[in-house]
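One structure, pasted below without further comment.
Only one protein chain is missing from this complex, and each of the others stays in its spot.
Just so it is clear, A and B label the chains in written order, and each chain counts residues from 1 on its own.
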Amino acid sequence: MEILVCVKRVPDATENEISVGPGGTDISREDLVYAVNEWDNYAVEEAIQIVDRVGGNVTVVALGDSEAEEVVRREMAMGAGQGLMLVDDAFRGADGLGVATILEAAARKGAYDLILTGAQADDGAAQVGGMLAALLDWPYASLVNKIEGEAGTLRIGRELEGGTQELSEIDLPCVLSIQTGINEPRYVGIRGIRKVASVEIPVLDAAALGLAAGAVGGAAAKARRLDYFIPAAGAGAEMLTGSTRELASQLVDLLKLKGGLH
Amino acid sequence: MPFAFLSPASAVYLGVPARLVFLLIPLAGAAVFIHMMIRRVRPLLAAAPDPRFGDVPARLWLVLKLWLAQWRQPRYFVAGALHILLFFAFLVLGLRSTQLVFLGFMETFTLPGFGGELGACYNVAKDYAATVCLLSVVLLAWRRGVVKPERYKVPAALGKDHTGEALLVLGLIGTLLVSESLFEACGLAAAPGEGAWAGTLAWAFRHLLAGCPGGFLGHLGVAAYAVHDLTFFYFLCLLPRGKHFHVITSLFNVFFMRLEPGHVKPVRHDVRDADLDKLETFGVKKLEDFTWKHLLDFYSCADCGRCSDQCPANRVKRPLSPRFITIKGRGHLFERYPLAGPQATGPAPLVGGIYSEDEIWSCTTCGACEEECPIGIEYIDKIVDLRRGLVEEGRVPPSLQKPLSSIEKRGNPWGKLEKKRADWIAGVGDGLKVKTADAGDAAPDLYFVDSMTSYDDRMQKIAQATARILGRAGVDFLILGKAEKDSGHEVRRYGEEMLFQSLRDENTQAILDCAPSRIVASDPHAYNALKHDYELGVPVTHVSELIQAGLRSGKLRPKPVADPTRVYTYHDPCYLGRHNGLYEAPREAIDAIPGLKRVEMAGACRDRSLCCGGGGLNLFYEPEEAQRMGVLRVAQAAQAGANVIVTACPFCLTNMEDAIKVAGLEGRMEAVDLCELVDGHLQA
Partner (left out) sequence: MATKVFALIAHNAGQPDDSALELLAGARTLFPGCAPVALVAGSGPDVAAAAGAAAAAFGEAWSFDQAQLAYPNAELLRPLLVKALPPGAVVLLPHSTLGMDLGPGLSVKLGVPYLPDVVGCQASEGDTLTVVRQEYTGQVSTHVQAQAGQGAVLTVRSGAFAPAGAGSAPGRVLDKSAEAEGLQARRRFLGVVAAQAGDVDITREDVLVSVGRGIGEQENVALVEELAEAMGAAVACSRPIVDAKWLDKSRQVGTSGLTVKPKVYLALGISGAFQHVGGIKGSPFLVAVNKNPKAPIFQVASVGIVADLMELLPELTTQIQKAK
């Protein structure tokens, strides 16, 4: 099976304290460490496991600049056979649809049976996979936590609310967005990364992808982010006082308000 | 009529001169033995290199101490005493056995130099040795067969019990002793006037045989001789087949054993760091990836179970038992390289084969096993090598992947910001402004704080106490601050060698940029890393040694203990105690506080200290275990009558404090760091 996995380089969710940068137009990028988006990492591991089972190839693709290349290399160190970078100034500021359009162009240049993305990334939009599927007019399933089968049709599981799993059959080629926990991603050590340090990763720009400049960048974005801000919050805990009964009563009201009672 | 003793060499039976038989037996026996030895040596030649041929005087000293003087045997007193008797008897009787071989085809034979006085003394010695030896054999057999100490047990999953083999060998030894004494007694009985040494086995037989007809004695003697000859060579050829190989290999195993604890072997001894990238594979994945010394370890194991008995992971029922790492390794080695038939080919990965992943990750590298083994078998390097192989294949437990990734990205396992590493200095007080390399300060001493002490809210107090103590002791020091990264001590021991090297190189650069003349550490893991894993060329000292020096010089003046009713006990951290021999300085520091009552955890202190659960990455690993090691340790402290545990390691302190909660001893037991204790008891 020829599998394309879309990965994104994001500020590492757990290693950083995210705050709003000066000017409010971006988060503060000072001191941030970046890593491959956690969901995408699960997707790459799944792709590698599928290919180990049924044969084929895993290609990892990312949009961005030379820094984004580091995550592609890391996923190759994990075991993905090929890497691909999509780089062009014209891509800057692309919104979700823009990203999906660029990925669509890259997908059409190959002959893939399966495209995997992570269920969501740093902006929590969970959109690129679904948009990519619609652009390619391929069937789609999100939040996939199980994949079985090989040619023609896959049997998949989706994670629903409360941990229920929805089982479906989906025709190939298709796009699947992968939920965390589908597998246990293998560890990538420094040595593995050094081994792929000099492997060639092809780069495609807008022209190579057949995309008109201005078609996908910030100017073409349909959803535009205006700013970053922190909603007003109190300093420290608001301490409640009163008798046990009063405390409980105040707490019940607060919980109701904040959606703590189902 | 006077009877001339019928020497086995001159006997003739059924027309066949016995001397032919008694020449054939040794020749055949020796041939088989040599064949077996060649077969056993072969895998060592196919294994990885291990340079253990230097430092000969030190090695000879170890042989004298551990092998000849059986130094570690008495740590398990009864078994140890019995083994010492058996061992010395073997040494003594070995000479007699050699002589006996020749007596099979030569009427008379004495070993060169054993004619005359020496020979006479030896004759006395050997008879008593044989008697004592038989007694030991009986007692040992009783221990194995009846008492059945826990540490000899074999869990059902791991194969059949080893008692049968043990009893067989004891039986063979007994047979050798009895047949030799009987042979001796026959000779003596046939020569009237010759007595045997009172109280010996030979003497007993001599009396039994008194009055027997000469002819009978002659034949009995030849029979006894024959039994001895056959048994001797059967036993000789049995040795390479099981745990009694140690009879031959222990001398070599001790000669080649590790000279200094605390080190971890390089990935391969014959590959420099700069060339590591060229290696096809890292770590031990199959048998031949082990070094020849590690394979020799497998041969040498006497199956005494002392390592596993002391192993804290084994005690809390993690899947690890060091003894079975060796026994399974040996079984695998024997299978792949049999005594007869072709060597096995085909892949045979160790982890997933004879070992499980959990087994390999369960080790805290505390070193109790290596400290205990009377034959110098090593474990830590094997575990680290197996982990290197697993890391290379990405088979790292999820609970460890995150902290490793955080160390890679942020230089500490919690992923906290680098710029907050020195935040603790704000809370030092005492009018002391801690110098940092970031600020461009300089000082002759460098305090390497390491991640736990820098970032953990509770452990920052240790850093602060240490800083105050250093200040009081007049030590002019600085810390690296933001530039300091995790020492990588556990990173290396968990098999991520390249990440360790990158940490080591960055830290080394930062340290050398400060050009300190001495490095101080409060964290024993950092101490060990800087001392043994890094090559700084700068002396490294632990804060307890500085405290000791400060107390002796009078710079640090302790005041009476705050609460004289409390009973203190000191828990030896693995990386201060066993791995670095630093037992006394912390004790001296504690005892210097007037009125402080301290007790020892008898039988579980110093080099028998029970690991708290492990430091560094051990804090993150989630093993299968019946309980936490710390809980066992806290129970030991309570049993010793203590209500305060003093430790000198931030990880020990964390594990103790957690264990106190889990064991429900809050309010009745407290854990405190050595620096906190001393700092809290210094005169103004």
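For this structure, a couple of remarks:
Here is the rule we go by: contacts are C-beta pairs under 8 Å (C-beta built on N, C-alpha and C of every residue); 3 or more make two chains touch, one makes a residue touch a chain.
All of these numbers come straight from a predicted model, not from anything done at the bench.
In the full complex, the hidden chain is touched by chain B at residues 399, 402, 414, 456-458, 619-620, 622, 628, 658, 661-662. By the touch criterion stated above, the residues of chain A touching the omitted chain are 11, 13-14, 17-20, 27, 96-97, 100, 119, 122-131, 133-135, 138-143, 155, 157-171, 174, 222-231, 233-234, 236-240, 244-245, 247-249, 251-252, 254-256, 258-262.
Heads up, the rule we're going with is that only the chains that are shown with their structure count from here on.
Distance between chain A and chain B, defined via averaged C-alpha coordinates, is recorded as 49 Å.
Chain B meets chain A in the complex at residues 276-277, 282, 391-396, 398, 400-402, 404-406, 408-410, 415, 417-419, 496-499, 502. Within the complex formed with chain B, the chain A residues making contact are 12, 14-17, 31, 33, 35, 78-79, 184-192, 194-195.
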